[in-house]
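Removed: one protein chain of the complex. Kept in place: all other protein chains.
This part shows subunit A:
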Amino acid sequence: MNQIPSTQAKIELSHVTHLYLSTTRAFMAVRDINLRVEEGEFICLVGPSGCGKTTLLSLIAGLETPTAGKVLIDGKPVRGTSRQVGYMLQQDYLFNWRSIEDNVFLGLDIQGIRTRETEQYALHLLDEMELADVRKASPQQLSGGMRQRVALVRTLACQPEVLLLDEPFSALDYQTKLKLEDLVFSTLRKHKKTAILVTHDLSESIAMGDRIYIFSRNPGRVSCELAVPAAIRESLPFHARNQEGFQDLFHRVWKEMEVVSGAAKGN
């Protein structure tokens, strides 16, 4: 493997296999995953539930160590969690006992980098998400969409280079979800983050991603990879859905998903 610096991927997984061990069995969550994400790219992972998408995010985040294979960020193997990687969960999991502001500063506290400067940056992000006037409020006073925006600010405040999004829109109502997709998409573009989004929603994956990986399950593995055309890629998710070619791509992804679920049933 000769790695020339100019072609080094931001994130690279090579032959990653991961087992979950318990006294009753050894469960293979993912098998032989190879995946490359370039700097600034937005990647979507879709597939039936139980195909190991969340496992992959945990491996990249350093929450789990792969049983076999390598997970590299900037060419270096991942060892434990790091500042480089931010993680957004399905729900906001804001701490009810802290104000919005203190929730946003959580990462700064943990990493011991809370200074006036970083605080200012976090508050600026809060402002960008139109949340400046609730900074002293408590999380219970906010709607689901607002809370998820706060969670995004909490993640971004630590200035991670890579963002892992684990179905962050799935718990929201449809309108909020569409608005938040646009917001997250443009925010990540603006701050030039590399992102991996796990989702169940096929149209969301096409509207947001540059490339889409479709997974099959038992054990989880990459079934196919699709590139999204430039026109769709470059418009905001809401408008992307009306772009030419969107429906065609949707049907292709749909078909692939049929194949993948069919294969899983066949097993």
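We take it that a contact is a pair of C-beta atoms (placed from the backbone, for glycine too) under 8 Å apart; a residue touches a chain by one contact, two chains touch by 3 or more; residues count from 1.
FYI, contacts and distances are computed from a predicted model.
> What does the UniProt entry say the missing chain is called, choosing from "ABC transporter permease", "Acetyl-CoA C-acyltransferase", "NADH-quinone oxidoreductase subunit J" or "Anti-sigma B factor antagonist"?
"ABC transporter permease"
> One chain is left out of this view; which of A:59, A:85, A:228 or A:257 touches it in the full complex?
A:85
> Among A:37, A:100, A:142 or A:158, which residue is in touch with the absent chain?
From the options A:37, A:100, A:142 or A:158, the contact with the absent chain belongs to A:158.
> Which residue among A:68, A:110 or A:230 touches the omitted chain?
A:110
> Footprint of the hidden chain on subunit A, which residues?
61, 63, 81-83, 85-87, 89, 91, 93, 95-97, 106-107, 109-111, 138, 154-155, 158
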